[in-house]
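Note that this complex is displayed minus one protein chain, with the remaining chains in position.
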Amino acid sequence: MNTKSINLGVIGAGRIGKIHAENLATRIHGARLAGVADVNLAAAQEVAGQFHVPLATADYRQLLAAPDIDAVAICTATATHAEIIQAAAAQGKHIFCEKPIDLDLQRIQLALDAVSQAGVKFQVGFNRRFDPSFAKARDLVATGKIGAPHLMRITSRDPAPPPLAYVKVSGGIFLDMTIHDFDMVRFLSGSEAVEVFAIGASLVDPEIGRAGDVDTCVVTLRLANGTLATIDNSRRAVYGYDQRVEVFGAAGMVAVANRTPDNHVLLNAESVSSAKPEYFFLERYAEAYVAELQQFIDCIHNGSIPSVGGKDGLMAVVLGLAAKRSLQENRPVKVSEIY
Amino acid sequence: MNTKSINLGVIGAGRIGKIHAENLATRIHGARLAGVADVNLAAAQEVAGQFHVPLATADYRQLLAAPDIDAVAICTATATHAEIIQAAAAQGKHIFCEKPIDLDLQRIQLALDAVSQAGVKFQVGFNRRFDPSFAKARDLVATGKIGAPHLMRITSRDPAPPPLAYVKVSGGIFLDMTIHDFDMVRFLSGSEAVEVFAIGASLVDPEIGRAGDVDTCVVTLRLANGTLATIDNSRRAVYGYDQRVEVFGAAGMVAVANRTPDNHVLLNAESVSSAKPEYFFLERYAEAYVAELQQFIDCIHNGSIPSVGGKDGLMAVVLGLAAKRSLQENRPVKVSEIY
Amino acid sequence: MNTKSINLGVIGAGRIGKIHAENLATRIHGARLAGVADVNLAAAQEVAGQFHVPLATADYRQLLAAPDIDAVAICTATATHAEIIQAAAAQGKHIFCEKPIDLDLQRIQLALDAVSQAGVKFQVGFNRRFDPSFAKARDLVATGKIGAPHLMRITSRDPAPPPLAYVKVSGGIFLDMTIHDFDMVRFLSGSEAVEVFAIGASLVDPEIGRAGDVDTCVVTLRLANGTLATIDNSRRAVYGYDQRVEVFGAAGMVAVANRTPDNHVLLNAESVSSAKPEYFFLERYAEAYVAELQQFIDCIHNGSIPSVGGKDGLMAVVLGLAAKRSLQENRPVKVSEIY
Partner (left out) sequence: MNTKSINLGVIGAGRIGKIHAENLATRIHGARLAGVADVNLAAAQEVAGQFHVPLATADYRQLLAAPDIDAVAICTATATHAEIIQAAAAQGKHIFCEKPIDLDLQRIQLALDAVSQAGVKFQVGFNRRFDPSFAKARDLVATGKIGAPHLMRITSRDPAPPPLAYVKVSGGIFLDMTIHDFDMVRFLSGSEAVEVFAIGASLVDPEIGRAGDVDTCVVTLRLANGTLATIDNSRRAVYGYDQRVEVFGAAGMVAVANRTPDNHVLLNAESVSSAKPEYFFLERYAEAYVAELQQFIDCIHNGSIPSVGGKDGLMAVVLGLAAKRSLQENRPVKVSEIY
């Protein structure tokens, strides 16, 4: 690529915003970090300072107004995504947006319409699609190596629950946590869900139950291509971040095991032991965060379409809402009831 | 054990009857094969001849009438189990019965009542409880090594579907195949299911669908102790018999992987490859078949109660019926609706 | 096979003799246990009684004289093997002999000459060749799946050293323990060793050193086909019996991992742990003991030649003696110096 570097601004200098900022500054080819916005100006300034970026602002609009900024990565609280997307689209900036786009389908639709009208690139931060193991699984399924998919199982368990305050505004486990797994179901199968059934309980922390949410759940889905899929989630796996998938089909199965920080095995008189899975998403998905942003930048350079776009962002929320209703009403919910 | 050897008669000289006969003749301590009955006299005679047993008969009643026979293993077609149990109990014979006891709850109850009145030992052939890996998993759960169970996953896939003629009289996948997994849920959790939800499809063979059954299914269960359990089944895993479980709890997880015929790994320019799972139940559960029968014999000697008895046989059928209704009505079914 | 059953007498009712006796009585097709001899008559009687065999004797000559005995399994102390082989051959009995044939090459040669003149079947108890994993490895090498072999590694470690009294008469680690690994080198490579270099130390128990032996050693071998092979041994692996091999070639590698009693994995806040290797040879090679004896019986029935015969028994001792001299003289020893 001999084209000029893309100037990207990061909006939201929290945990995930910092990851993207650092990756832009050090790992992404063809782009550079050109500005940081955060309602907390000090946070914006800290990240900007760390990577020698002149522009730090408390007002993301200032970033959008900068003519040399080509694109933005939206890493703010979910409730602000739709508004920022619309503002960025209006300025003709390409948009990378963290998941979920919004918790409300109408607001998502408005945002996507704005993107569509502006003709800018739009990518949603479903980082797991860029994990080398999951990408390999998708590739094996897509190239027919396991035949027609029949069963799919996704395990997704966090090492520890988020703060209760966060749980309360998260939209619930299905929109906050399972949403990644809904996307994986669609990604791995290449098919859409038709019906969703969810069960759940607060087994990790009764406070989560009192806040109206569950911390442990199982979701089953019937897909248009006939596949039966299962997702299980827990907010607390004491052994670390548990991220596995399995797709079983007419001609075989592909399974993805967890990644460990090292490959030692210790044998002694008591047992055979080895390393626990990577602790959490920062470790497990370090490569995936780089790869997703690289794809976004490459799409801007090449004029191609990001592999994970608006419809993907939308459908994952649809499935989250379907699961939510299923849990509330204790019945299978058709996706067509939601969207 | 210096007590006399238990004389055991095998009723039904089909595939599983032959396994028990051979194990009795060669592997079980404290017992001997004393007679074989099969409606097909030639089959009974063949097995009897192979193990030098004088008594071979087409009429199981003859076996029950033999005063030196202490116990029987019922390995006939399911429809005959209840009647034979009652006849054997009436003769004071201890009873080992293959699963399922019957497809009808009332008939099961009558059979169990007969057992109870006769005061004979009764064990159901849920062989998987005696698999070293599953027994280890149960032991780890029961001794608190993973804390309170939150999630459970059971994968159980056959290498190839049975003949269509068998499928039609099998009672359907839930009573023929999933029944083992229902028992594993109860065994591993030490808890009872409260509600069952099932989805299924005929993806392996449309003929199975035309016969009114499914060949691929997912069942989710809510247990009394709060655990959320999932079972997935397929009638055809091209890579062999897939028998895995996973119990996840507040303090950890135990998982059981498949067993392979050998432990080689081959690395070449194309890939890293290793042995497929054991082909089917005869291979995978060879040790378990010995262990379950040994326990039955030991219980007779010691006067202790078999660890897997009438209630276990009954409840697995109850869950099978609940799953069947759930699939038919596409709704979660409370176990209390069934029994 | 519709031919008559082979009558086999077991000579030596110690640990390995008991295994063969039990396998003959319960697992081997086409043969039956027909007599047991042991200098300790009570031991012979105990085994004979356990398997309902009429003939128990303190004098193996009585067993050899019995006209209905077709074959013998020699499981006595090594020092007596050569003499019993000659006596058995003189009586026209087929011979299965535990390793090593003898510690002295001339006595081995005399025994093999007697076998040759009598025209009886002769098999040496190199059970590891019949382990499913090692047999698979051999098959992959022999069929060219890894190309020409370049490197070979054998790990062979016992869980605990034998009694010191045994160590003193064992002929030393190379003839007692490494001898199995020398045979594996020949088996896996299909080639002969040209030169041997050995280093060793008594790191497990200084008493073993005082008895003139080592308990930890590494032997490297140059083979005629160019392969460079390494064996490492320890008399004490606290985690159990460690039996692995690895053959690396121009087109790939095959490796054999240890076998475990079960396939569970336990993940908790501390670690990921799983079962230790099988404890010792009785567990690890249970199937191999059956398979080797079955081959011996089949060869008698079919008139074929056992796959592991006199030359194999001889060459393993030759390599043991070469290693012994190498250790004593701290130099590579050509096999041609020994034989």
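Going in written order, the chains are labelled A, B and C, and every chain counts its residues from 1.
FYI, a contact is a pair of C-beta atoms (placed from the backbone, for glycine too) under 8 Å apart; a residue touches a chain by one contact, two chains touch by 3 or more.
All values reported here derive from a predicted model rather than from experimental measurement.
Note that the undisplayed chain, when the full complex is considered, contacts A, B, C.
Within the full complex, the residue among C:L64, C:I95 or C:V204 touching the omitted chain is C:V204. Across A:I16, A:I208, A:V254 or A:V333, the single residue that touches the chain missing here is A:V254. Of the listed residues A:V39, A:A66 or A:L140, the one in contact with the hidden chain in the full complex is A:L140.
Across the entire complex, the residue among C:T78, C:T220 or C:N263 in touch with the chain not shown is C:T220.
In the full complex, chain A makes contact with the omitted chain through residues 26-27, 132-133, 135-137, 140, 145-146, 251-259, 261-269, 275.
One chain is missing from the display, and on chain C it is touched by residues 148, 150-151, 153, 155, 157, 197, 199-201, 203-204, 216-218, 220, 222, 226, 228, 230, 232, 234, 236-239, 242, 248, 250-253, 330-332.
Of the residues in chain B, those that touch the hidden partner chain are 237-239, 260, 267-269, 271-277.
Everything below uses one rule, namely that only the chains that are shown with their structure count from here on.
Per-chain Cα centroids separate chain B from chain C by 39 Å.
Each chain gets a centre from the mean of its Cα atoms; for chain A and chain B, those two points are 42 Å apart. Across the assembly, chain C contributes 267-269, 275 as residues in contact with two or more other chains.
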